[in-house]
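Quick one: this structure, given as structure tokens, is what I'll be asking you about.
A protein chain is absent from this complex, but the other protein chains hold their places.
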Amino acid sequence: MTTMVSDFEASMRKREPRAEDLIQGQTGDWEVILGLEVHAQITSKAKLFSGSSTKFGAEQNSQVSFVDAAMPGMLPVINRFCVEQAIRTGLGLKAKINLRSVFDRKNYFYPDLPQGYQISQYKHPIVGEGEIVLDMKDDRTVIVGVERLHLEQDAGKSLHDQHPAMSFVDLNRSGVALMEIVSKPDMRSADEAKAYVNKLRTILRYLGTCDGNMEEGSLRADVNVSVRKVGAPLGTRCEIKNVNSIRFIGLAIEHEARRQIEILEEGGKIDQETRLFDPKTGETRSMRSKEEAHDYRYFPDPDLLPLEFTQAWVDEIASSLPELPDDKKARLISEYGLTHYDATVLIGEGARADYFEAVAKGRDAKLAANWVTGELFGALNREGHSIEETPVTSKQLGELIDLISDGTISGRIAKDVFDSMYKTGRDPAKIVEEEGLQQVTDFGEIEAAIDAVIAANPDKVEQTKVKPQLAGWFVGQVMKSTSGKANPRVVNEILARKLGLSSDD
Amino acid sequence: MSVDQKTVRHIARLARIAVRDDELEALARELNGILDWVEQLGEVDATDVEPMTSAVAMAMKMREDVVTGTNLQREVTRNAPGAEDGFYVVPKVVE
Partner (left out) sequence: MSDLTKLTLAAARDALKKKEITSSELTGAYLKEMADGGALNAYVTPTVEKAEEMAKASDAKLQKGEGGALEGIPLGIKDLFCTKDVRTTAGSHILEGFEPPYESTVTANLWRDGAVMLGKLNNDEFAMGSSNETSFYGPVVNPWRRKGSDARLVPGGSSGGSSAAVAARLCLGATATDTGGSIRQPAAFTGTVGLKPTYGRCSRWGIVAFASSLDQAGPIARDVRDAAILLGSMAGHDEKDTTSVDRPVPDYEAALGQGIKGLSVGIPKEYRVEGMPKEIDDLWTRGIEWLKAAGATVKEVSLPHTKYALPTYYIVAPAECSSNLARYDGVRYGLRVEGRDVTEMYEKTRAEGFGAEVRRRVLMGTYVLSAGYYDAYYLKAQKVRTLIARDFAEAFSEVDVLLTPTAPSAAFAIGAKSDDPLSMYLNDVFTVTVNLAGLPGISVPAGLSAEGLPLGLQLIGRTFDEETLLRAAYAIEQAAGFTAEPEAWWRA
């Protein structure tokens, strides 16, 4: 997608530059302007215009129909589900759905492009303007405009390292449905670009329209980078093609921005060009083969009628939309009183939020949030497990919290119980019972323990009478002697009485 | 609008058709002949006219998301001038 510079400027969201986003150069501070084009593979069984399977990792050219191989006389027939997925995504981006859109041919020659053209949407995309809200780490909210979303075919794959003089072509991917989601040039730092891809991926996963798997190429980003002095007109941009991890997006932007600044500060000028990010060197380099000015000769595909559907269909799809991340976040905050931070962490994956809600239902939400985001997510991260792989079910974690709340175990003991649950998958009640971890609430037993400590430390008793805050030392000693099982509330109560302190202030 | 030899070379490059230098003049002449002739469309006022998108008015039918393809690796590669191991083989692509 090429936008004229003037359109580009016009479509930019007015944003005051923030000092922390600026890059310091020799001659002053530079602002980085970023726009992203994300290619998201639609989750569908069959390709966009043929009945071939889209399964990843199949044997070369084993998922290629005569249509995908562009045999003479073959014609495209559109997959309704792919259209539905594009509409669903558009709705998820709060974007305008165009009831009439047009498929165009983008003409160029490449061995993995069998037709000699890619069927795409140029002037009339299926989805128009929308937006994505970014939740930055520093609690800032950044709104990034979505310019458009269109449907198009993926190309095949050329392998260049199989033979010194030849390239090998596999068309399994050829014709797979993609959504190209084009942002407005609204981002100002690598962190924002990364947050954008992250959020977009989250939304796509909530919607179930793209699995967001960047290693398998289901999600790829083209990053448009330009720099300018604060307040200056827009600079010339370069497009970094097909970056396939969020980390690389950050690295590519950092490198590219510095490269451009260096050139400009040395009095040079930026050539508008397509570049590639090389993860090995951490640098971007010009794509030589694309130097020849491209002239794609777009025109409406005469094999396909305009894509038209009714508002009723759009409404039907809208009614089946799941709760989206932003809505879920707002609800978690209002319904459970969570902090922004906890809510943001939870909505990152729909399954995490679902897990939390299952735990929090009917329980102390703050306690539930602490256990889910602290203990559970901590353990999952350490072990490299996804939420789907958790050995502790939400029901079990809920039961553990119940044991804390009803005083059966202390919070400290609960951590040990949790570790054991994570290792063995056993129910918390069972662990507590079998290992005798119940809190001691028996007054007599606790009183005996306290008496023993008091008897052994008369000097401390005297000190405490003067300095009541030293009572904590006695609590610790009692807990120690009861292996942590003494109910701290009961300990405090009896201790206060014995030491002659008021227990109710 | 008139097509010169440089333009013919450029179009031929876009169309991936090798053209010898000694063919350029004749090609430019032929293309200009045709272009001069189609130039008469300039007489037609079509300002508010919608371009034709399909010869016959009808709605585009859609296919269900069902895999109908079987493994056609042999069928799709058997006519290929270069094929190996189920791949199409082409002279190296320089990126």
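List of remarks:
Going in written order, the chains are labelled A and B, and every chain counts its residues from 1.
Keep this in mind: contacts are C-beta pairs under 8 Å (C-beta built on N, C-alpha and C of every residue); 3 or more make two chains touch, one makes a residue touch a chain.
Everything numeric in this text was worked out from a predicted model, so none of it was measured.
Within the complete assembly, A:Pro72 is the residue of A:Pro72, A:Gly267 or A:Gly444 that touches the hidden chain.
In the full complex, subunit A touches the omitted chain through residues 66, 69-78, 105, 107, 109, 111, 114-117, 167, 169, 295, 297-299, 302-305.
Hidden from this view is one chain, which touches subunit B at 1, 3, 7-8, 11-19, 27, 30-31, 33-35, 37-41, 43-44, 46, 49-56, 58, 60-61, 63, 72, 75-82, 88, 90-94.
Convention: only the chains that are shown with their structure count from here on.
The distance from the centre of subunit A to the centre of subunit B, each centre being the mean of the chain's C-alpha atoms, comes to 41 Å.
Interface residues of subunit A facing subunit B in the complex, by the touch rule stated above, are 44-46, 50-53, 59-66, 68-69, 71, 77-83, 102, 109-111, 158-160, 162-171, 276, 287-289, 292, 295, 297, 300, 304-308. Listing the residues of subunit B that touch subunit A in their complex gives 13-14, 16, 53-54, 58-69, 71-73, 75-77, 82, 84-95.
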